Structures are given as structure tokens and as C-alpha cells.
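Step one of this worksheet: look at the structure below.
Here the complex is missing one protein chain, while the rest keep their positions.
Up next, subunit A:
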Amino acid sequence: MRNTRIRVPETAAAGDIVEIRAMIMHPMDNGFTYTTQGTLIPVDIVTDFTCTYLDEEVVHVRLEPGISANPYFSFRLRALRTGKVEFAWVDQHGEKTVAEALLTVK
């Protein structure tokens, strides 16, 4: 599991549009850079980012080499009912990192 940062408002009124932010600590090596010793750093990237709310996938991003390190996504969500906002990042090796927060809808 990698280090991540997520931001979900704690509460919202039903129907509100809220801002969601998510970031993962990841080098996103694009396969074109070299170490100081001159060896090529192989491609190492996150390939998929998803956000699920009320068990429904609301955002799915496919990432490619060339996206900068520590990819950061911010998007809006309509608050419907109290429930979990879940985040998942999968890298090219299939390693998964998850995070979640509860959104309370009043």
C-alpha cells in the first residue's frame, strides 16, 4: 500500500455537489530517464484510478506513461445518501492501494 492523500467533505446536504480530491505518492517512471549512474529506469506507473460511491463506480481513469509523479485528481460528486467514498489505485504489476472516507448526507 502506497502513501495516499484523499479529501472528502465530512458532511453535505442531499443534492449538493461536493469536491473530491485524491493523490498518491508514486514516481510514475516513464521509461525514458536514467539514474545518476546511467542505468535506464524501467517504466513504473499507476495504470488505473477509480472512485466508488454507494458501491457505484463514479470515476475511472486510465493512466499512461508521461503523467507526472504523484498523480493528483480532483472532481465533483453529487451527494445522494450517507455512504462510503472509496478510492483505488492499481499499478502495472497489479498492486492495489486503497483509501476510503465516509460522506454523511443530512
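Here is the rule we use: a residue touches a chain if its C-beta (ideal position, glycine included) is under 8 Å from a C-beta of that chain, and two chains touch if they have at least 3 such contacts; residues count from 1.
Keep this in mind: contacts and distances are computed from a predicted model.
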Which choice in "SoxAX cytochrome complex subunit A", "2-oxoglutarate ferredoxin oxidoreductase subunit alpha", "Lactate utilization protein" or "Amino acid ABC transporter permease" gives the name that UniProt lists for the one chain left out? "SoxAX cytochrome complex subunit A"
Missing-chain contacts on subunit A, rising order, are 3, 5, 7, 21, 23, 25, 27-28, 68-70, 72
